[in-house]
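Below you will find the structure I want to go over with you.
And now, subunit A:
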Amino acid sequence: MVEVHLWGALRPIVGGAHSVFVDARNIRELFKKLGEDYPSFEPHLKRGVAVSINGKIYRDMWDTELPGDAEIYLLPRIPGG
Partner candidate 1 sequence: MPLDTSFVARKFKQIGTRPLRPDGLDKVTGRARYGADYNAPGQLIALVLRSPHPHAKIKKIDTSKAEKLPGVKAIITSADLPDLTNGDRGMRDMLENCMARKKVLYDGHAVAAVAAIDATTARKALKLIKVDYEILPHVTDVDEALKPSAPVIHDDIFTDGVEPKPAKPSNNNKRATFGHGDIEQGFKDADFIVERSFKTEQTHQGYIEPHACVANVNPDGQGELWVCTQGHFVYRNQCAALLGMDISRLRVTASEIGGGFGGKTHIWTEPLALALSRKANKPVKLTMTREDVFRASGPTSSTSIDMKIGAKKDGTITAAHGVLRYHGGAFPATWAEFGAMTAFACYDLKNVRSDSIEVIVNRPKTAAYRAPSAPMAAFAVESAIDELAHKIGMDAVDFRIKNAAKEGTKSSYGPVYGPIGIGATLEAAKNHPHMKAPLGKNQGRGMACGFWFNFGGQTCTDINVTPDGSVTVAVGTIDVGGSRASIGLMAAEELGLPYEQVRVVIADTSSLGHNDMTDGSRGTFSTGMATVAAARNCIKELCKRAAKMWDIPEDAVEWVDGMAKPAGSNAGNFPPLSIKEIAAAAGNTGGPIAGHNELVADGAGVSFATHICDIEVDPETGLSRVKRYTVIQDAGKAIHPTYVEGQYQGGAAQGIGWALNEEYIYGKDGRLQNAGFLDYRIPVCSDLPFIDTMILEIPNPNHPFGVRGVGETSIVPPLAAVANAMSNAAGVRMTHIPMSPPRVLKAIEALKKH
Partner candidate 2 sequence: MSSVHVTTTINGDAVDFVCNADEPLLDVLRNRLGMTGSKEGCGTGDCGACSVTIDGRLVCSCLVLGAEVGGSKIETIEGMAKADVLHPLQKNFIAHAALQCGICTPGFLVAAKALLDNNPNPSEEEIRFGLAGNLCRCTGYDKIVRAVQATAKEMRGA
Partner candidate 3 sequence: MLAKEKGLAFVLAGGTDLLVKMKAGMIEPDLVVDIKKIKGMADIKKSATGFRIGAAVPGVALSENAALSKAWPGIVEGANLIGSKQVQGRCTMIGNLCNGSPAADGVPALIAARAKVVVSGPKGKRTIAVEQVPVSPGRTCLKKGEIIEAILLPKRPPRSSDAYLRFIPRTEMDIAVVSAAVNLVLDPKGVVNDARVALGAVAPTILVVADAAKALIGSKLDAAALEKLAAACSAACRPIDDKRGTIEFRTKVAGVLARRAAEIAYRRAGGKL
């Protein structure tokens, strides 16, 4: 079980909470479970969601493990110039 913090735009889809607990070992599983539990997560994922694990931001490596005690934030996937 990991606690996942959500940025503002995701909070309405979980009923307003700032974080949710998810039973997931890695990012892929996290996204899968969020999609199952909260159907309106899917369009956000499509637009791009990044995951910060202990301050290191992952945009693409969905195999990355989620340590139980880690600080985890979902963030918009940023573009660059």
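Going forward, a residue touches a chain if its C-beta (ideal position, glycine included) is under 8 Å from a C-beta of that chain, and two chains touch if they have at least 3 such contacts; residues count from 1.
How were these picked? Simply put, all candidates are chains of the complex that A comes from, given by their letters.
Quick caveat, the model's predicted, so the values are computed rather than measured.
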Interface partner of subunit A in the complex, by touch - 1, 2 or 3: 1
Candidate 1-facing residues of subunit A, complex: 5, 7-9, 11-12, 15-16, 43, 46-47, 52, 54-61, 64, 71, 73, 75-76, 78-81
